[in-house]
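Chains shown are a subset, placed as in the full complex.
The letters A and B name the chains in turn, as written, and every chain counts its residues from 1.
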Amino acid sequence: MTKKKVANTNICRRNDFYDSTPENLIEEIMSKQLANEEKWLEIGLPDLVEQISENYETYGGINHLDGKDLPSKKIVIELLEDILSILFPGYLGNEKLTKSNINGYLTKVLTSVYVRLVKEVDKSLKYFCRKIKKCPEDVCLKMAQVIVRELLEDICRIRILLSGDIKAAYCGDPAAKSFDEVILSYPCVLAISTYRIAHELFVRRVPLIPRMMSEYAHSITGVDIHPGAKIGKNFFIDHGTGVIIGETAVIGDDVKIYQGVTLGALSFPKDEKGHTIKGRKRHPTVGNGVIIYSNASILGEKAVIGDNAVIGGNVWITSKIPSETIVTVKFPELKLTKK
Amino acid sequence: MTKKKVANTNICRRNDFYDSTPENLIEEIMSKQLANEEKWLEIGLPDLVEQISENYETYGGINHLDGKDLPSKKIVIELLEDILSILFPGYLGNEKLTKSNINGYLTKVLTSVYVRLVKEVDKSLKYFCRKIKKCPEDVCLKMAQVIVRELLEDICRIRILLSGDIKAAYCGDPAAKSFDEVILSYPCVLAISTYRIAHELFVRRVPLIPRMMSEYAHSITGVDIHPGAKIGKNFFIDHGTGVIIGETAVIGDDVKIYQGVTLGALSFPKDEKGHTIKGRKRHPTVGNGVIIYSNASILGEKAVIGDNAVIGGNVWITSKIPSETIVTVKFPELKLTKK
């Protein structure tokens, strides 16, 4: 009947690799059936449990038993979202906020964040002390209290930075209709806010938590900003997917970058034992007022981009660029051929 | 013992920047401890609350207090998912659907979507009226009712479009085993369905909500389609990560594009005050039957791609391409050197 025809018009049919193998499949599967396949839970499972828990013993690297607690991914993300709702009141939180209830709201949320975040930071510091076997537990707690207090005391400064970032997005993108649209629907807002929070924990040498936060933002936005990077004010990332900003990258004020831009490392010098050396500067430095267009790769610590330079799309840079310079790539000519 | 050895074999050891600093850390942290650090919640918090709420006053741009409601991100995403479950019955919804219960199901879901979406659209229109101080509230509600009704009345048309898109994916990708696999596991399905819904709200000038929907799809799929773009039928995006389709892009029928393709803007003319001009055409136009391979960048309104053109990977285009043309880039030759 016609109706069905509509649905099937022009469907490209072909032999699917599934179509050709039912008998083989059935034969194959029957040959693999155990005597009491359906009783495997009683008969087979106990051995498997033994094997796996022995395997846990042997491969210590990827299991975490009997150790001190690690920070919980779930709680770290909840804490991040609570801090974001303080940074953008009335946008991301669920409560209806008015000038009259705002102080009560802040007291409640800040108290809750303080208590929970101290606990997670304490865990991650203990984790680190455990490794260096030097840090009495109460010191970890004291450190956690100082670190979290300092982070919360930084909220006003961070909001001032973010207000510059939002403005930069609104002004930098012709498609932006309002500040509210930017805050409610631009991925750079989550990516940059998360970076600015995680960075404060990173510079205070909190293990694990800053990267857990930045990877959360990465998973949502496709923007991978290492918490160790240093980024100035009025920063805008448009679209964002594929942007990477490495651990030792330094970015000035009023910088605008597009999707797919990498501020990465060029090579990893090895120590005498042939092991990659960690902790040294290995990412670019970007001056004030620089614009970097889509998919440009700027690599290595020697790549120092001068103020107000404009880096064209797909450009590959590994060395110094003077300020006030426009860098483009002579594109390989296009070959047009008739079909 | 051997077991442990297994785990540690060939691990590259090196001095981690954490390893070298425990004393400094402890010293540093102790120097920062307040007199009554552990009592900070009572002593310090109240001041901080004052500072932050004062900061809210000063930086009006990034907080939203006492204003009319904004549409809720959470509810907008729930509504999007409900509409998707109507578009793909039996795939995405949780209920078991049969021809006998389908009408009851549709009545229930459509009613619920209508009531909730009218509320969110009303909010977002009020938000916009608030700015232009001209639109009596009941007009916003009436507008919301018309807009939501028209969207729901469009569902059949949208399904016909989507059925073409699914077919294009199945036919266009040799790895696709069945229509069901495409619908259950291809990111382009969420990206394109969301676009087709958000576009209907965008053309009816609903603020905020269309971009909230498209950014949700972007966060899940890595495909960033602005709701303002115009896209024809049988559209397929393979893999999708990094694809960007700008607000004023126009795409014909039977177009296939791959990961990392940008249909973007080239430059943003400024008005006499030096501010970026908004609303004008600034993205490419792509004809019917065009294929655009991975990471091609097609930029600016002058980039008009003729029917059935094939655009090769990594190509950079800013001008007109005649129809029936294959465009490739003479790749810079490879340098092979022995290690």
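The rule is simple: contacts are C-beta pairs under 8 Å (C-beta built on N, C-alpha and C of every residue); 3 or more make two chains touch, one makes a residue touch a chain.
Quick caveat: nothing in here was measured; it's all calculated off a predicted structure.
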### Message
For validation: placed chains = 2, all identical. Expected total copies in the complex?
### Response
3
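Simple rule for what comes next: only the chains that are shown with their structure count from here on.
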### subunit A and subunit B, separation of their C-alpha mean positions in angstrom
17
### Query
Where on subunit B is subunit A touching in the complex?
3-4, 6-8, 11-19, 21-23, 25-26, 29-30, 32-34, 37-38, 40-41, 44-46, 48-53, 55-56, 59, 61-67, 69-74, 127, 131, 163, 167, 170-171, 177-178, 207-208, 211-212, 214-215, 218-219, 222, 224, 226, 228, 241-242, 244, 246-247, 260, 262, 264-265, 268, 275-280, 282, 295, 297, 299, 308, 310, 314-317, 321-322, 324-332
### subunit B-touching residues of subunit A, taken from the complex the two chains share
7, 10-12, 16-18, 57-61, 86-92, 94, 96-99, 102-103, 106-107, 110-111, 114-115, 128-129, 131-132, 134-135, 139, 142-143, 145-147, 149-150, 152-153, 155-156, 159-160, 162-163, 166-167, 171-181, 183-187, 205, 207, 220-222, 239, 241-242, 259-260, 271, 273-279, 294-295, 313-314, 331-339
